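The complex is shown incomplete by one protein chain, all other protein chains being positioned as in the whole.
Just so it is clear, A, B and C label the chains in written order, and each chain counts residues from 1 on its own.
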Amino acid sequence: MIRPLAEWYDLRDIGNAVGALLEQIEDWGAPEWVPYVVSGVIGVLAILLWTVISVLAFIWIERRVVGLMQNRIGPNRVGPSGLLQPVADALKLLFKEPVTTHNADRVLFWLAPVVIFIPTIVVFAVIPFGERMVLADLNVGVLFLIAIGSINTIAVFMAGWSSNNKYALIGAMRTIAMLISYELIQVLVLLAAVLFAGSMRLGDIVAWQQDYGVWLLFLQPLGLLGYVIAGAVEMNRSPTDIAEAESEIVAGYHTEYGGIKFGFFYQAEYLAGFAIAAVIVTLYMGGWTLWGVEEWVPGWLIFLAKLYGVFFIYIWSRGTLPRLRIDQLMAFAWKFLLPLALVNVLVVGGEMLLWQEADLSSGEALPLFGVINALLAVALIGGWAWFLGQLRPERVAHRAILTQEVGAIYYGEAAADL
Amino acid sequence: MARRPRTSDGRYQSAECRVPSARCSNLLRRAGAKRLMDDTGTIIAFWVLAAITVGAALGVVAVRNLIHAVVFLILSFVGVAGLYITLSADFVAVTQILIYAGAVSVLILFAIVLTPRGDRGNQETFLRLPALLLALLVAFTLGYVAIDTNWAISDRKGFEETASVIGEALLDKYVLPFEIASVLLLVAMLGAIVLVRPEATMEETGE
Amino acid sequence: MSVDLEHYLIVGAVLFSIGLYLALAKRNFVGVLMGIELMFNAVNLTFVAFSRFVESPNPLDGHVFVVFVITVAAAEAATALALAVLLYRVRDTIDVDRIDLLKW
Partner (left out) sequence: MTIKSEPFVVNLGPQHPSTHGVFRLRLTLDGERIIDADMVMGYLHRSMEKLAEERTYTQNIPFTDRTDYLAAMTGNLAYVIAVEKLCGIEAPERAQWLRTIMCELQRIASHCVAVGIFANDCGAWQTPVMHMLRDREKVLDLFEMACGARLTLNYMRIGGVSRDVPPEFMPAALKFVREMPKKLDEYEDLMLENEIIVARSRGVGTLTPEQAIAHSVSGPMLRASGVAWDIRKADPYAAYGKVDFAIAVGTNGDVYDRFVVRLAEMKQSLRILEQGLEMMPEGPVHAQLPTATVQPIDQPVAPLAIRPPVGEAYGRIESPRGELGFYIVSDGSPAPFRFHIRSPSYINLTPLKLMSVGATVADAIVILGSVDIIVGEVDR
């Protein structure tokens, strides 16, 4: 029999509708695997559709926004306000001849764009878009995110190695070195977040933030900082776009790719960005919750709004910041972020112990921890940066000396201060 | 805002408690909840994953290009991770991907790239035939033991949650091995660094 | 038809012997290492399979073992590959046939 319509009403969460559909299918007496397959197919299709639309939209948004930042107009010819520019670009990429470099390792060259696409899209399976809009709410979700992120490395190496191009190889080696270093930072900062929430399931972490009415970002400013930077590294955004540093190694590991194969890399890059933003939103910004507003507004709208907001920060940084050098970025990971992340984990561990042993109520404990962690973040970042700055006294900004004396030599003298 | 009851150890109860599991589209939990591994999905998954794993391993043996061999090796690692998932060992599966597919394979790739004049081929030595015989013998023996032994099969369901149990075991029952493992990792890291530092090499090898 | 312990054990056995063959027969040092890694994987698979199927008071101990094995394997891989790089630097080859200083 058909279920009452009342159960279909709640479209705030598409998970409800899907759940009702699944029960309906079970009621019809279908074999057990049918709802299982149907839910999987619906989830996969929804995620694919969403990613394609989002990527196309954000290509346009990024180009317009960066255009505004750069005193130019940006695409405005194709469609109203250039809205169809990404579609035109995609069509162009589709119809381009797929060129393979001479002496390239053909198999790997063709495989790399596919392989890079898989981990970037699989990440979304564990992201809770709404209360029950999650394809596979793994109980090791956080670990899964990190593990899947590490597979990117392989695809990048395959692309760089197989292209038979030196820029590509340099880009690939840079990517691998960077990703491995920053994976460690990611693990450590996410570990601190997991310590707070007491679960690696992303849904539980969101629920924890909803229950206590606090975003983890207030409790974990250091962790958020670490993750935002590590995320920028993973998605190759400025100031850490070293792997495809345009002014240095042309386009890094995908220098030799054209046509739709390049399109795959391009889309994977945006998807990686969305994935990072989604993780930040889920872990640090309360996911689909917004202090009760989610009762009235669909949770997935809140989630997407937050996600796009976080992604905008990365667009902004791309339009603003210069690029670090690879050794500086590695030094930043190992000398700056790693000690801070370790201290952060230690402090969070101590706080959780305190919470349980001293039997504090959440109303007492969380504000206390928030203040402690915020102060600690400021003190640690400032102090450690000051300390590291002492080791490199020459790295200060200054002005030029102005002189009238022709032929004098000022080399090595104290420069004019700012 | 609804506060969920906290358990005795200060944690709140998981979201699972309020969501009826039948309506949850969680692939893994559904798979893990099966009593015996006899549903079609698991059987198909097992055979496909086993084929991928073994086929990729054979690929490692067969291909002539070392880089391709590494790619097959990674595929094999991922296949093993999939097999772990069919065994409802999600933590181990994810760890497998993280460590093997993400880290060890990258180390291998690094080793290949850092030895540029080395052989990029994947040939066998003259020990090929004895090795093949020995490997077949081992495979036969292990397979025979596996089939012939009367294992004490339990009728337990798949594990619901492995990560927390493993974590507790690591920090409680196996805390000493855990610490030793961490020291081992540290030593390995230091060892690797010391080995490849150019200055150290020059002194030690007397060049 | 169902999937039982034996299925996993046989996959593990096949994987182990492939790894063994690789470790014994490959000329390239890196190939040997790949074989060793495959053997580790086979053993881990067996552990997890036992832990899933076999009667035990602490069934998840198998997983704990696997975690330790993975740790050791990672340490081993790092050290061995460092050795490979070192060997290459000193001897200019990573062909195990030609690394025969200890052979008399």
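The definition used in the following text is that a contact is a pair of C-beta atoms (placed from the backbone, for glycine too) under 8 Å apart; a residue touches a chain by one contact, two chains touch by 3 or more.
Quick caveat: nothing in here was measured; it's all calculated off a predicted structure.
Between the chain not shown and the residues A:29, A:80, A:322 or A:363, the one that touches is A:322. In the full complex, subunit A makes contact with the omitted chain through residues 66, 69-72, 166-167, 170, 174, 238-239, 241-242, 245-250, 318-328, 394-415, 418.
In this section, only the chains that are shown with their structure count from here on.
If you average the CA atoms of subunit A and of subunit C, the two centres end up 34 Å from each other. In subunit A, no residue touches two or more other chains. Subunit B meets subunit C in the complex at residues 36-38, 42-43, 46, 50, 53-54, 57-58, 60-61, 66, 69-70, 73, 76-77, 80, 83-84, 86-89, 91-92, 95-96, 99-100, 103-104, 107-108, 110-112, 114-115, 117-119, 121-128, 130-132, 134-136, 138-139, 142-143, 146-147, 151-154, 156, 158-159, 162, 165-166, 169-170, 174, 177, 181, 184-185, 187-189, 191-193, 195-196, 198, 201, 205, 207. Those residues of subunit A lying in contact with subunit B across their complex are 15, 18-20, 22-23, 26, 32-33, 36, 39-40, 43, 105, 107-108, 111, 132, 134-140, 143-144, 146-151, 153-154, 157-158, 161, 173, 176, 180, 183, 198-201, 203-204, 207-208, 210-211, 213, 291-292, 355-356.
Residue ranges of subunit B in contact with subunit A, taken from their complex: 1-4, 9-12, 14-15, 19, 22-30, 39-41, 65, 67-68, 71, 74, 90-91, 94-95, 97-98, 101-103, 105-106, 109-110, 113, 161, 163.
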